[in-house]
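Every protein chain but one is kept in place in this view of the complex.
The block that comes next holds chain A.
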């Protein structure tokens, strides 16, 4: 049973009251940036006590995972209620109580492909912020060709032995567990011998090495598996494989679509850090007024604003289409256009802020590292070129050579 009323008006007032009472005021006025995100996990250092309190308060009623079923630690909200919740959160300027790859990726995979027991075991630890997951997909040298997985899990009777390495594993050095694509059948065709495996990062033979990026930050790691023993089942008899053995590609594909929609989503709401809920116009208004008198800057900014608003409408339209039966491969459009738009937005923000914008820690906070970070948008989760391939082959049905 959800903790909230089914009546729409009452629901809105209940969540509004909950946010007002349970989200500490300090968090509502804290600037949103990389440092203000609550990731949870065994080793997570909360930026302040209020951050922990808000996460625990939200988790206690399932609001860290609003749509997930109550029995798995969610709030059991429907789509409309979730929208109301997000609206009230925005109104109160309350930050998200918890973000994680568990919430974004593993949870949806388990909900779609896991057994009831697997869900009971893993999902509540995610919603409570107790366990932090990372995603082990890409491998060195493989680039966008995700299905060319070389990391292997050899069958040793009651356990697997995993060897190989992953790259671009986000925050692997902070994660407690990893969900990874591993090759469990080396004789099967490329897409058929892959399994979706859950591995404890504390297991012997797992190590990580952060990769320093052009933004100065190290959100990604290399992750190494050196004779890592993974039991086939845990003490409760749960398989460490999600979905069927050798059918991990199905799970991965499902998640990739999900990931593309999510990354594309940044197209309308991105730059939250620097804009802080303000419109681009309001941000510009806070700067030297002569900046917008420059014809080129003005023209580029107007064009960006039009495309941003139209992208927001497109996300809304595609969400409704998804509700009514799905958008299929056309979701690659959201990923492509959303990320390219976000890169453009940051280029313009850098141009508008001029010499102040290029300071690492100047008046505009983390703008420079954010700008550099956007360059990965059109690479991670499938490059723009891969998205265009998908659109041309699967949506436009142009022939392969």
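What we mean here is this: a contact is a pair of C-beta atoms (placed from the backbone, for glycine too) under 8 Å apart; a residue touches a chain by one contact, two chains touch by 3 or more; residues count from 1.
Here, contacts and distances are computed from a predicted model.
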Chain excluded from display, named as in UniProt, from "Isovaleryl-CoA dehydrogenase", "Fe-S cluster assembly sulfur transfer protein SufU", "Menaquinol:cytochrome c reductase cytochrome b subunit" or "Glycine/betaine ABC transporter substrate-binding protein": "Isovaleryl-CoA dehydrogenase"
From A:55, A:94, A:110 or A:280, residue that would touch the chain that is not displayed: A:280
Among A:15, A:146 or A:391, residue touching the chain not depicted: A:391
Among A:48, A:188, A:302 or A:358, the residue in touch with the chain that has been omitted: A:302
Residue of A:333, A:350 or A:376 touching the missing chain in the full complex: A:333
Chain A residues that touch the omitted chain in the full complex: 279-282, 284-285, 292, 298-299, 301-303, 305-307, 309-311, 313-314, 316-317, 320-321, 324, 330, 333, 336-337, 385, 387-389, 391-393, 395-401
